[in-house]
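Data first, discussion second: the structure below is written as structure tokens.
Then we have chain A:
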Amino acid sequence: MIKPKIIAFYCKWCTSAGADLAGTSRLTYPPNVIPVRVMCSSRVDAEHVLEAFKNGADGVLIGGCHPGDCHYETGNYQTLKRVTLLKKMLEDLNIDPRRLRLEWVSAAEGKRFTEVVKEFTEEIAKLGELKVEKL
Partner candidate 1 sequence: MEPKVSIKLPAKDAARVERFAEITGVNVFACYQCGNCSASCPATEFMDVPPHQVMRYLQLEMFDEIVKANTCWICAACITCTAKCPRGIDIAKAMEGLRQIFLEEQEFARYNIFDIKKKVLEKLPQIALVGNFRKNIL
Partner candidate 2 sequence: MKRIGVFVCHCGINIAGTVDIKRVVEAVKNFPGVVYVEDYKYMCSDPGQNLIREKIKSEKLDGVVIAACSPTLHEKTFRNTVSQAGINPYNCEIANIREQCSWVHTNMEEATEKAIRIVKSIVAKTLLDESLVPIKSPVVKRALVVGGGIAGIQAALNIANSGYEVVLVEKEPSIGGRMAQFSETFPTLDCAQCILTPKMVDVASNENIKLLTYSEVVDVSGSVGNFKVKIKKKAKSVDYEKCTGCGICVEKCPVKVPNEFDRGMSERKAIYTQFPQAVPNKPVIDRENCTYFQKGKCRLCERVCPFGAIDFEQEDEVIEEEVGAIVLATGYELYDVSNMGEYGGGELEDVIDGLTFERLLSSSGPTSGEVRRPSDGKVPKTVVFVKCVGSRDPEHHFPYCSKVCCMYTTKHAMLYKHRVPDGKAYIFYMDVRTAGKGYEEFYQRAQEEDGVIYLRGKVSKIYKSDGKLIVDGFDTLTGRKVQVEADMVVLAMAIRPSSGAEKLFNLLKVSTDANGFLTEAHPKLRPVESLTAGIFLVGCAQGPKDIPDSVSQANAAASMISVMFSQDYLIHEPIITGVNEDLCSGCGICVAVCPYDARKINREKGTVEVNEILCEACGACAAACPSGAAQQKNLTDRQIISMIKAILEE
Partner candidate 3 sequence: MEVSYYPGCTLKTNGKNFEVTTLKLLEKLDVDVKELEEWYCCGVTFSQSEENLIQKVAPIRTLVKAKEAGRKKLLVLCAMCYNTLKRAVKFIKDNPDKRDVIHDFMDRESTKYFGDEVEIIDLLSLLKLIGREKIREVVGDKRLNLKVAGYYGCMLLRPRDIAIDSETNPTLLEEMLENFGLSPVYFPFRVECCGSYQILNNSDFVRKQTRLIVSSAIENGADFIVTLCPLCFYNLDEVQKEIAEEDSAFKTIPVMYISQLLSIAAGISPEINDFNLHSIDPRPVLREKGLL
């Protein structure tokens, strides 16, 4: 897989649609991110993120709808709470919390989507390969 290796969880309604829009607009961005499409960003469990790091991901991106726009009303707030907590946990595990990022990308934000991916890929590249001792 292309390094740095990034797993991205996109919610079906906003971020994945935003990624599709980036495609139909023929915008380009680094190929490091491999998507896993979920119904809602709130489907993403801490376990999934940890599993990704454990199996060699250098970064994990979670994309949801903007606050107030969640297709499921409150799902993205759950995500926000969870990610905040998870970042603390990552610190304890000696994983730089910057390796996990939560972004709100709407279905109309194809351009923003590419920017998010570019920026995140660069940041992870700077942080370098993740060496996990134990997880």
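We adopt the following convention: a contact is a pair of C-beta atoms (placed from the backbone, for glycine too) under 8 Å apart; a residue touches a chain by one contact, two chains touch by 3 or more; residues count from 1.
How were these candidates chosen? In short, all candidates are chains of the complex that A comes from, given by their letters.
Everything numeric in this text was worked out from a predicted model, so none of it was measured.
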Candidate touching chain A in this complex, from 1, 2 or 3: 2
Complex contact set, residues of chain A against candidate 2: 1-2, 5, 7, 17, 19-20, 22-24, 26-29, 31, 34-40, 42-48, 51-52, 55-57, 68, 71-75, 78, 82, 114
